Structure formats: C-alpha cells, structure tokens
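In this view, the complex is presented without one of its protein chains, the others remaining in place.
So, subunit A:
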Amino acid sequence: MAAGVAAWLPFARAAAIGWMPVANCPMPLAPTDKNKRQDELIVLNVSGRRFETWRTTLERYPDTLLGSTEKEFFFNEDTKEYFFDRDPEVFRCVLNFYRTGKLHYPRYECISAYDDELAFYGILPEIIGDCCYEEYKDRKRENAERLQDDLDSENNQESMPSLSFRQTMWRAFENPHTSTMALVFYYVTGFFIAVSVITNVVETVPCGTVPGSKELPCGERYSVAFFCLDTACVMIFTVEYLLRLFAAPSRYRFIRSVMSIIDVVAIMPYYIGLVMTNNEDVSGAFVTLRVFRVFRIFKFSRHSQGLRILGYTLKSCASELGFLLFSLTMAIIIFATVMFYAEKGSSASKFTSIPASFWYTIVTMTTLGYGDMVPKTIAGKIFGSICSLSGVLVIALPVPVIVSNFSRIYHQNQRADKRRAQKKARLARIRVAKTGSSNAYLHSKRNGLLNEALELMGTPEEAHVGKTTSLIESQHHHLLHCLEKTTGLSYLVDDPLLSVRTSTIKNHEFIDEQMYEQNCLESSMQNYPSTRSPSLSSHQGLTTTCCSRRSKKTTHLPNSNLPATRLRSMQELSTIHIQGSEQPSLTTSRSSLNLKADDGLRPNCKTSQITTAIISIPTPPALTPEGESRPPPASPGPNTNIPAIASNVVKVSAL
C-alpha cells in the first residue's frame, strides 16, 4: 500500500458504515489500538544534522529500519533522539521517501555510497521513482562494468595456475606482454603482415621496362622474388594460425571467430593458387582471389587496440548504420526517379534509366559531384539542388550517434588502461602503509616482550616503553600476541635487507610459504590434500595457482640433501612471504586465511614424523633463543614447531 494512503485508512474504515445495513452476517470485532499514542515528533540526529518528523510518517513503511523497532537500537537516552552515524545528504532522500512515498536518486551522489545507505536503512533500490530510476540503473550498470573490467584484468594478470603448455601458449597469444617469447612472436607476425601488405602493393607498380616488351609491373618482372616473399609470409601466417588453433581452449569457437576467418581468408588465395594450374579459364577467378590477400591488413587489428575499438563501435552502432543505409536508400530511389522523369525530355540525357540515375543521386547526396552526369533541364536542376541539400541532412543525422558511441567506448578504454596503470602505484602505496602497521606491531612486541621480561622479574611496570601506543593499537597488538600464544608460533622480524625483495616478489610471497608447508606435508606422506585443498581453494584462486606452479620447482625441498644455500634462499623467500602476508595487497583476509591454514596444519604437523622431517632443514638459525639482539631470519611456520615441541619457551621469531 502506498504511503500517504495509510493516512486515509480511517476514512475507508468510516465509509464501511455504508455496508452495515446491507450486511448478511454480523461484523467482526474491530482491533483496538492498544498503545494509542498521540502522534509525536521524533528527532533523528544524523551526524549532527537534526531531522524531525512525525512518528506516523516513519511508520508508513514498517519493513524498513526507520519504520520498525530496529531504530530503537539507535535511540540515545540522554538526548532522547535517534542518532545515526551516517551521511546526512543521503538521509535527506531517505526521509523524503517516507514523506512523499517516492524515492529519488540525486545525481551528484556516488552510486555505491547511495546503495550502501539504502541497504543500511533497509530500503530496496527498486522503489526508486520513475523520474530517477533510469539514471540510477545507468550509473549502476556503468559501475558494475567498470568493476567487472578491473576484476577481469586482475584475473588476467594474476591468475597463473599451473597451465598446460597449451594454455600458456594461448595466454601468450592473447596477451603478448606476458612473456618475451610472446612479445617476439607478436612483433614478428606484425612485421610479416606489413611486409605482405607492402609486397601486394608494390607488386602492381610499373617497374621499368624489360628491353623488348612493354612496361611491366614489378610483380611480373621479379616474379620469383615476389613469389618467395609471398611464400614466406604465408608460411608464417599458416604456422601462426595452426598454433592458435592448437592452443585455443575451444577450437570450434575459435574457428568461428572473426579474426580466424580473416586469417583463413588471408592465406587461402595462396594455397588455391598453388593447387590451381595455369589454366586460362580459372585464372580469371584466380586473379579475383588475389584480391582477398588485402585482407591481411585486417590482421593488424590484433596489434592495434584502436582498430578493435573501431570495429566494436561499428558493431554496436549497427542499428544506426542500418538506419542510415535505409534512409539513404529511400532518398536515393526517390530522387533518382524524380531526376529521371525530369530529365526525360532533354536530348542526349545521360539519365537513361532510373538505375542510371542512382549514380547521379548518390554522387550528389554525398556532395561528391563528379560532374559526369549533370541535369540540363530547369526542373532537373531544381530537383538536383534539393537532392544535394537533403543529402547533407540525411547523412549528417546518424553520424553524431556513431561518433558519440565511438568516443564513449574509446574513453572507456582509456580510462580502463589508466586505472590499471594507477592501480599498481596505488597498491604499492597501500602496501607501504600496511608494512608500517605491521612493523608497529613487531616493534611494540619487542617492547612488549621486554615488559614481559620485566614482569617475570617481578617489577610491575606499565608498558610505557618507547612510544605510547593508542588503545586500539595496543588492543590489536594484544590480539596478535594472543594468536601467537595460541599457535605457539610468532611473527618474524622485518629484515631491512630482505625487504628489498618484497617489492619484486609481488603477491606470491606468502604463498611460497604455504606451498613450502605443503611440500613438507607431502613429503612426510601425510594425506592432507583433502584438508589442504579446501583452504587452498578458499583463496581466490591465487594460492592454488601459485602453489602448484612453484611446486615444480621445490618438490625436492624437505628431506633432501639440498645445499644449505638453496634452502637458505628458500627460507629467506619464505620469511619474506610471511612478511608478505602482513601486507596483503588484495585482502587482509588472505593473511588471515594463511594463518588459518597454518592453524589447520599445526596440529597435524606436530606429529613426530613431520618434526623430524623438518629438522633436516637447517634449523640452527631457528633455534636462537629469545632476546638476541639481531637474530637471523628464522624459518617459517612449520619449523617453529620444532622449538615449540623441544622447548615451549623458545620462540622462533626474531624479536
């Protein structure tokens, strides 16, 4: 029921008295209003701005926050008002919804902020009034596209699972910048496309005379050279096509795609030419086929984004183009007919038939005006001028639509690229900030441990060592500390030397450690993959890919006679990886996931088999007792079990 109509309910009920005398059966009892309050004003304090409204206004929509008892949670006893710590600008719209029954979407508001506010107040966005609904939907779609774009590009860059050879090849073809081989291939094919196109063009240039015969085009003069060039190009193209066909995830779909059709059309003439003999009959058709060689120039669209955008624009403006074509056709037919009949009388008129007038009409409407056909009669001239004027109009109308479409798509692409470029810088800055906070914890831990030592010694001093930390910080650190105590592990110190590598080893940092553990598990022949995989798969595909890829490199890690240096480097990498887990560039939850996986493993790892297996890894660094000023980077997670089991006190962390 609509909002304001609820106010008319007393009227509707009163009008029901009109049914009473006619009623067959006795009436049911009326519901009583138990807490019949007088309508009162309630004050809604939204971030300091006070809104006041009647209670009944809010009660019009009982399934929202403000209309139900949920708002009692926000009631402030002291000031006797409802306090919401939200955006007052959007609240204006929300309150107007209660008052007028229509929800409006202000244009200046960010779409996701608005959505968040609506979700908070329990209002469905579908209720937005017709006046603003279109705008809302457009903005929402744009935003979703943008986010999807980012996500896709992210996936493209980040997802590097253990690809089969075929998949790597496909990736190399699609994104040339992923590997040097792909880049080389990209440029080579580009070069050969250019060569092929140029040879096709130069072939037809008259090239000087052979003594004794007329001027020949270069193609016939140096036919062998051109043939060799052509063969080389076609071979490259064929190889490329076959490789793509092999690597394509869905061969059927690949065959149907536009680019592959262009490829086929580009190389077919050559093979057909090979097959066909020098027969006079078919050579005519053969010559026609050579025209198709010009399609090779379309292969450039793989190399140029602008071309692709143009193609995409044309595709998306298909309806406008169709309209343009249709209106042009109509106009052409009309004017051709008129011109034909106007010029029928004049002698030696070129307008021999209506189709012949088509040429004149087209040339005039596009304002070309070749002048090979001109009207001679006065009527013809009048209609001819009308024709040319209307031609300008008809063509000028749909063109801006196409232009604006192209501009929109082009700018979208530009923005996407810019965003991707900025993203790296943004993430790097965020990472720096996060390392700051993790460092803070480790620093305070150092100080805190000192405090613990003091406490052990019996001096009840407060933790006022070094700089004072805020309450939230200290609580956060306490939380991390509790986690360490729970698991029996601890965080590692940040080695300034090693921190250099953090920038290069991007998000695969902490993964290595996990994989490391995985290897240690696998090698100790525990069948955890079942327990492992869920936690792995719970990561967003990142860990699985990374783990399986790296696993190739490090399968022989534990229980092996690896040189200490190699292990050491592995350890170092792993330390960085734990470090990396503190600086989740993508989500903080990933680090917690990491820890969770650790926790899941810990109890399993604590069995004696595993510990012995792990001990084979150089542990002396790990067993440094606490309190050392600058302990070397210790081994990661699993290794800490050893000291934990050996002696409950010794912590592996370097703090």
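The criterion applied here is as follows: a residue touches a chain if its C-beta (ideal position, glycine included) is under 8 Å from a C-beta of that chain, and two chains touch if they have at least 3 such contacts; residues count from 1.
Simple rule for what comes next: contacts and distances are computed from a predicted model.
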Omitted chain (choose from "Cell division control protein 3", "Potassium voltage-gated channel interacting protein 1", "AP-4 complex subunit epsilon" or "COMM domain-containing protein") - UniProt protein name: "Potassium voltage-gated channel interacting protein 1"
Absent-chain contact - pick from A:P21, A:P211 or A:G371: A:P21
Footprint left on subunit A by the chain that the document does not show: 1-2, 4-5, 7-24, 26-27, 29-30, 32-33, 36, 38-39, 54, 56, 99-100
